[in-house]
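First the structure, then my questions, so here it is.
Of the protein chains in this complex, one is absent; all others appear in place.
Going by the order they are written in, the chains are A, B and C; count residues from 1 in each one.
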Amino acid sequence: MAVAVEAAPSQPTQTHADVTRDVVATLAPATKGYYLLLFGAVGLFLIGAITLLLIVKEGLGLAGYQPPVFWSVFITTFVFWVGIGHAGTLISAILYLFRSPWRTAVYRATEAMTVFAVMTAALFPIIHIGRQWIFYWLLPYPNQRYLWPNFKSPLMWDVFAIGTYFTVSTSFLIFGLIPDVAAVRDKATGWRKTVYSLLSLNWQGTDNQWRHYSKAYLYLAALAAPLVLSVHSVVSWDFASSLIPGWHGTIFAPYFVAGAIYSGVGMVFTLLIPLRKYLKLEHMITDYHFDNMAKLTLFTGTILFYAYGMEYFVAWYSGNTFEQTTFFRRAFGPAWWAGWSMIIPNAFLSQLLWFRKIRTNLTSLFVISIFINIGMWFERYVIIQSLTNDYIPYAWDQMNPTWADWGILAGSFGWFGMWFLLFAKNFPVVAIQEIKEFIPMPRKRAGGHH
Amino acid sequence: MAKNTAGVLASFEHIDAACDTIRALRAKGHKHLTVYYSHPNHELEEACGHHTSPVRLFTLIGGLTGVTAAFAMQIWMNRDWPLLVGGKPIVAIPAFVVIGFELTVLIGSLATLFGVFLLSVAMRNKGVIYDGRYSDDRIGVFVPAGGAEAASVERMLRDAGAVEVKHAAA
Amino acid sequence: MRKSALLVGGAVATGLAAAVLSGFTGTTTQQGPSAPAAPNAPPAYTIAAGDSANLKGPKQPIFFRHDIHAGQYQITCQYCHYSVAYSSEPGIPSMQTCMGCHLIVAGSDSANQKEITKLRDAWNAKQPVEWERVHYVARHVHFPHQRHVKGMGPNACATCHGDVARMPQVWEVNNVNNMGWCINCHLERKVNRDCTACHY
Partner (left out) sequence: MSDNDQKSVSRRKFLSVLGTTSAGAAVLSGCSTEKVEKLIPYLVQSEDQVPGVATWYASTCTECSAGCGLHVRTREGRAVKLEGNPEHPVNAGRLCAMGQAGLQGLYNPGRIKGPMQKSGGSWRQISWDDAIALLGQQVGAAGAGLAVLSGAPRGSLTGFLADFTAAAGGRLVRWEPFDQTALRLASKRIFGRDEVPTHDFAKAKYIVSFGADFLDTWGPTVENQRQFAESHGFSRDGGMAKHVYFAPRASLTGLNADEWHGIKPGSETALALAMAGVLLGERGIAAPAGAPSVSVEQAAEATGLKAEDISRFAKEFAAAQPSLAVAGGIGSQHAGAVELCAAVHLLNYAAGNLGETVRFGGDLDRGDGQAAFTALQQAMEAGQVKVLLVHEANPVYGTPKAGKFAEALAKVPFKVSTSLYVDETSSQCDLILPGLHALERWDDANPRAGVWGLMQPVMEPVYPNRNSGDVLLAASQKAGGVFAKFAAPSWEAYLKDRWAAMAKARGRDAATFWREALAKGGVYEPEAAVPVKAVVAGAVATEAPAIEGTGDFTLVPYASSLLYDGRGTNKPWLLETPDPVTKITWHAWVELHPDAAAKLDVKEGEILKVTSAHGSIEAPAYIYPGLRPDVVAIPMGFGHTEYGEYAKDRGPNYLDLLGPATGEFVAYLGTKVTVERLREYRKVAKTEGNPRQLGRGIAEAMPVAYAAKGLTVKEAATAAGHPPHEINTEAEVKALEGWREGQVGREDGEGRRLGNYAGEHPLWGMTIDLGKCTGCSACSTACYAENNIPWVGEDQVLRGRELSWIRIERYWEGGTDGEPVEARFVPMPCQHCDNAPCEPVCPVYAAYHTPDGLNGQVYNRCVGTRYCANNCPYKVRYFNWHAYARKAFVAPFELQLNPDVVVRARGVMEKCTFCVHRIRGAQHTAKVTGAPIKDGELTTACAQACPSGAIVFGDLNDPQSRVRQIAQDPRGYHILEDINVRPAITYLAKVVHREPAHAAPGGGEQH
């Protein structure tokens, strides 16, 4: 991982007490602006919910599906959200194993983002199937028909991959929260105290608890780390293991993982930059953190750049007319606009991050991050649109999304935003205990510890 | 609710002081100390001198169960009602690897959590008094001691630099 | 064997969700074809139509006594269910078939006479009797009776429909609209278990 290993410039002025105080302060009663945002999110979510009801009643035909395009916006959005999740796990698990100092301030927020993103993504396999009410047939449960699902199907792999990812990342988040919730509990009063003490599972931070805890945290991180690579690889095999030109690519797994982290970090910027301002965490989440995350963005963005180039090169070099047609039309076909709104933000915009000025300027980062989100959504859209022109020219057709597609998309953002906002106001979005780990405790004798 | 343990609870501000005290107490034969601190800390862990946590066993067993179960399930279910798809063999091991991996991770991590819960929450020593500041910026050392012994322990703790000492009655 | 297999599968698969969901899909406790109906048909054939409401099975417009026709008088199933041997459908006896006998046979006691009168009235009014359906399979299942009768002999009927000859009023002994029920039998007899054998 190409991240700085220089020690975190921890703020000498800060004591452990300050950390606790500042973080607990973020849980203070919310302002009007917060509730406005929250209601906005809930509103979007309701739009999605109503759209879904109509779809279940009337049929998927409400969406813009146009054979041979049997998948479109729903799967696009599904992959988009799964991708978002990855940055969180990367920062919280992999960087933990790498002991990279800059993760501590941001990992809690990104971890939460992961959980909620996967929560959103997990809805889509249900939304997008034709008979939503029997989605559970995808699970291997004993039934009177003696039927089992088909484990050779990439979609089954998906079910397990997403299920595992959701469970593990959720428990990882909650696990990390326990000591912090305890800390909050000890500051809280009234009914909040009771709630938090329930949630803290009576955590007291005894030597015994800590010794199991830190080991377990290490193992959990070790288990979660490969998920960062596996989950999106599995998702990419939904496409790569088919034989559709434009899907059938061996580079898909690394290409998707890089894309996932890229989009994830993009979303982290989009969420953290305003959040930091709103919760007044400037002295905990600093330019130093953003700079490092920007470097991560640059790194993954450059991998994407390479992957895009490689896709075109392979299509040309293979001499395979199907591949060639697909990629030609991706850039110059009827849907050229989608193709370019994928390539420009992802491949080219990310290259701006070579400049430290841009990396450390939050405004530019924020703007870029918005483009990253759009670009990455379109990447998935464009890849899925390969369906418009596969083997049999007679069957070719273009498709246009309808209100139903946009309704569900909006709903997914509402659903995600709703959860994230609720979390940000009720749980410490910065890991108290881990920040403290990097702030030396006062000593009687002079000199650092041996 | 278990009855309280009688003993002395000292709060420290300085980590080196706390560590020295703990070592001293253990040297004097106080085996059942309870040390409170707000974040994972190596010095204190060393001072308490615990062995490595057995939680890793849970992880290992969980992971192994996961991978075996995954393959067992897939192979058995495919043979239970064999259907030809795409000219692939009924038992197609390569296709099963993914789920094999996923279940390893899933059951492995669930087992780990279970382990921690068992060892540190369910089995935590009840009835030992606690102070809210230990989750903030103080280190607490609780020495189970009663009667006369308590007094000597308190004295020693204060000398070691405890900023505050409490007594817990049985 | 299958039960244990299922348990293994269940445990391995997805414990809780599975347990809950299998409830939705009506996981049946019934393993394998159950024995023909218990000999609970009353010895004397003297049940009044009024009682038929208290008997098992849906109440029919005419209290037709399978136990008398098939049991007491030993009329073979195929006499009435004429097409079962060469069609996927067993065939419901036409009113003509009924009248073939009941032009003469008027019934032994008043209760039976009352029912037979109903039949004759319907025949004179040229109105077919609308029987309540007891056994059915879902639309997406094709059950070829002829093939089963051929394979399992003329007494195959009881395997699914139970010992109708002892039922004053027919009830659904086995839930035949239940895939597990079919599969158990096909497994036992080691016969075709291909999906498109029934589903097309």
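Heads up, the rule we're going with is that contacts are C-beta pairs under 8 Å (C-beta built on N, C-alpha and C of every residue); 3 or more make two chains touch, one makes a residue touch a chain.
The structure presented is a predicted model; accordingly, all values stated were derived computationally and were not measured.
J.: Of the chains you can see, which ones touch the chain that is left out?
T.: A, B, C
J.: Would you indicate which residue among A:M156, A:A188, A:L271 or A:A315 is in contact with the undisplayed chain?
T.: That would be A:M156, which touches the missing chain.
J.: Please pick, from A:G43, A:G59, A:G309 or A:P440, the residue that touches the omitted chain in the full complex.
T.: Among A:G43, A:G59, A:G309 or A:P440, only A:G59 touches the chain that is not shown.
J.: Of B:H50, B:K88 or B:R155, which residue touches the hidden chain?
T.: Residue touching the chain left out of view: B:K88.
J.: Just checking the interface: what residues of chain B touch the absent partner chain?
T.: 82-90, 95
J.: Using the document's contact rule, name the residues of chain C that touch the chain not shown here.
T.: 82-83, 85-89, 91-97, 123, 126-133, 136, 138-140, 142, 144-147, 150-151, 177, 186, 190-197, 199-200
J.: Contacts of chain A with the missing chain: which residues?
T.: Per the touch rule, chain A residues meeting the hidden chain are 58-61, 64-68, 70-71, 128-131, 134-135, 137-138, 147, 149-150, 152-156, 159, 238, 241-244, 319-322, 324-325, 328, 387, 389-397.
Keep this in mind: only the chains that are shown with their structure count from here on.
J.: Please identify which chain has its centre, taken as the mean of its CA atoms, farthest from the centre of chain A.
T.: So the farthest one, by centre of C-alpha atoms, is C.
J.: Specify the chain pair with the maximum number of C-beta contact pairs.
T.: Chains joined by the most C-beta contact pairs: A-B.
J.: Taking each chain's centre as its mean C-alpha position, how far apart are chain B and chain C in Å?
T.: That gives a centre separation of 63 Å.
J.: Quick one: report the Å distance separating chain A from chain B, using the average Cα coordinate of each chain.
T.: Measuring from centre to centre gives 30 Å for this pair.
J.: Please compute the C-alpha centroid of chain A, do the same for chain C, then give the distance between them in whole Å.
T.: 57
J.: Where in chain C do residues touch two or more of the other chains?
T.: If we look for residues of chain C contacting two or more partner chains, we find 9, 13.
J.: Name the residues of chain B that each touch 2 or more other chains.
T.: 73, 77, 80-81, 83
J.: Within their complex, state which residues of chain C touch chain A.
T.: Its residues touching chain A are 2, 6-7, 9-10, 13-14, 17-19, 21-22, 24-28, 178-180, 183.
J.: In their complex, what parts of chain A are in touch with chain C?
T.: Touching chain C: residues 136, 139-146, 148 of chain A.
J.: Which of the residues in chain A end up touching chain B in this complex?
T.: 15-17, 20, 140, 146-152, 156-157, 160-161, 163-164, 167-168, 171-172, 175, 179, 182-183, 185-187, 201-216, 219-220, 223-224, 226-227, 230, 234, 237, 432-434, 436-437, 441-445, 449
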